[in-house]
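Removed from the display is one protein chain of the complex; every other protein chain stays in position.
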Amino acid sequence: PPEKPTIIKCRSPEKETFTCWWKPGSDGGHPTNYTLLYSKEGEQQIYECPDYRTAGPNSCYFDKKHTSFWTIYNITVRATNEMGSNVSDPRYVDVTYIVQPDPPVNVTLELKKPINRKTYLVLTWSPPPLADIRSGWLTLEYELRLKPEEGEEWETVFVGQQTQYKMFSLNPGKKYIIQIHCKADHYGLWSEWSPEYYIEIPTDFRVRDM
Amino acid sequence: PPEKPTIIKCRSPEKETFTCWWKPGSDGGHPTNYTLLYSKEGEQQIYECPDYRTAGPNSCYFDKKHTSFWTIYNITVRATNEMGSNVSDPRYVDVTYIVQPDPPVNVTLELKKPINRKTYLVLTWSPPPLADIRSGWLTLEYELRLKPEEGEEWETVFVGQQTQYKMFSLNPGKKYIIQIHCKADHYGLWSEWSPEYYIEIPTDFRVRDM
Partner (left out) sequence: LPICPNGSVNCQLSLGELFERAVKLSHYIHLLSTEIFNEFDERYAQGRDFIARAVNGCHTASLTTPEDKEQAQQTHHEDLLNLILGVLRSWNDPLIHLASEVQRIKEAPDTILWKAVEIEEKNKRLLEGIQKIIGRFHSGEIGNEVYSQWEGLPSLQLADEDSRLFAFYTLLHCFRRDSNKIDSYLRLLKCRLIHNNNC
């Protein structure tokens, strides 16, 4: 019979829908069919995947109608061919914990040089498009990381729900790499990091005695 | 007859009682008496102000017993003297939406210097004493603002329901003014700002090579 498939990932981009992906096991060359089955906590009934296509091969997409965040899903995938069938280990899914938004967008870096004061860097960004329209439904928190271009170690700064951050303590003449990512409702998963942004701190960025 | 009085403001400090104030019109020098009358949605009966004294002159204080939520009060004030009487325009009030809390209290500022990491400032505060947060009847949100002592522009930071905030991006050697205010969770009015608090960021808030 076919080897046991493995459910590799379940993600929700906006706490409204979610998708699970699985990895087939070896099928010994026999054409093998995969069926995703799920039950909801406290219910005996077993349901089948409502949509195998929308999210591509080896996936199951749960639209709004099939997505509830008042319950824990118990999900398994069964592989069947002429030699027999085999079922994956169950995967328990709570939609609130699998929310992984897209990265923040419109990241801008601006050096500010106030007259009698030190230059500082202002970062601004916007929530990912999908989350933006649902402000209030998803409470996004942000974290940024930076390091000198040739540095090894990232320094991460958690900035909470702000979409702007001022950095004072930067080294004149240094070039920095900066990225930012976000998470929903402090339960979910961090988004991918945004692309890398570069900024060079001018050498006249003296640290003067005030 | 006396000029028509105007109801200028109605406020509830803790979503349990409320007070309305009015401004008398000109009374032509005749001793004039003011009567606040109100009716409640769904009732024909007209009531008089239960307490003209507690909240000072030209005011009416509604204690808990006289305060209902999710219902519209139709309030008018009548001015009467020997020349006749005149009634204000009606003021429609739903106490739910006139909550303006007192400012937060016990604001503390503390500089923290972790060994190998940057100094940062921790602000903590408590909700205004009148507000019953414990039972969940009232939920407050907070916003703080700060600016360098000689600066012009305030920077405001919305901190949600937390009563603590950590600030990393501060300019070494600079003296800052910080204030905080609060509001009933996304309706009602912002409280007055708390008194101003000062904090000086030490100059040894060194810029290290990363």
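Residue numbering begins at 1 within each chain, and the chains themselves are lettered A and B in the order written.
Assume a contact is a pair of C-beta atoms (placed from the backbone, for glycine too) under 8 Å apart; a residue touches a chain by one contact, two chains touch by 3 or more.
These figures come from a predicted structure and were not determined experimentally.
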item: Among A:96, A:124 or A:161, the residue in touch with the chain that has been omitted; value: A:96
item: Hidden partner chain, touching residue among B:6, B:58 or B:71; value: B:71
item: Among B:25, B:50, B:90 or B:173, the residue in touch with the chain that has been omitted; value: B:90
item: Absent-chain contact - pick from B:33, B:106, B:139 or B:203; value: B:139
item: Chain A residues that touch the omitted chain in the full complex; value: 41-42, 64, 68-72, 74, 92-94, 96-98, 133-134, 136-137, 185
item: Where the unshown chain meets chain B, residue by residue; value: 15-16, 41-42, 64, 67-72, 74, 90, 92, 94, 96, 132-137, 139, 185-187
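As a working rule, only the chains that are shown with their structure count from here on.
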item: Distance from the mean Cα position of chain B to that of chain A, given in whole angstrom; value: 39
item: Chain A residues touching chain B - in the complex, by the definition given at the top; value: 117-118, 120, 139, 147-148, 151, 153, 155, 157, 160-162, 165-171, 207, 209-210
item: Contacting residues of chain B [partner chain A, same complex]; value: 118, 148, 157-160, 168-174, 203, 205, 207-210
